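In this view, the complex is presented without one of its protein chains, the others remaining in place.
For subunit A:
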Amino acid sequence: MKIAIVDDDHLFQFMTHKLIERIAPGHQLLGFQDGQPALDFIQANQSHLQRLPELILLDINMPLLNGWQFLEGLKQLEATTYRPRIYMVSSSIDPADVLKSQTYAQVKGYLTKPLSKQQLTELLSDPIRE
């Protein structure tokens, strides 16, 4: 499975890679430091679904294109055949962010950093869970 980690935080990228490698080695991990390069990648490959990540762990606060703007951009691509599972991942515990994430149909859940081994195990072991 292709998993994209969209986060400007190197520490989070580092910790998530290590955890996935430990829990379920063999997944292809795609790291993006901002929402914009992630969206550009999807747009460039939307006719090749096999190249696109099936699971996206999306940070909210990013310098160029934040998590919300990424979701709006993805909506505007109108890529009807591409429907990845997206999880908002943030260190914020602001309930407003949690509520806002629920207004996007593609967002399957809101996860608070740091991600635990158990959380990631559940995400990876049941790829079709919604």
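In the analysis below, a contact is a pair of C-beta atoms (placed from the backbone, for glycine too) under 8 Å apart; a residue touches a chain by one contact, two chains touch by 3 or more; residues count from 1.
We adopt the following convention: contacts and distances are computed from a predicted model.
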| item | value |
| --- | --- |
| Choices "Xanthine dehydrogenase", "Multisubunit sodium/proton antiporter, MrpD subunit", "histidine kinase" or "CbtB-domain containing protein" - which one is the UniProt name of the chain not shown | "histidine kinase" |
| Touch criterion as defined above, residue of A:Q28, A:Q76, A:S91 or A:S125 at the omitted chain | A:S91 |
| Footprint left on subunit A by the chain that the document does not show | 9-12, 14-15, 18, 22, 61, 91-94, 112-117 |
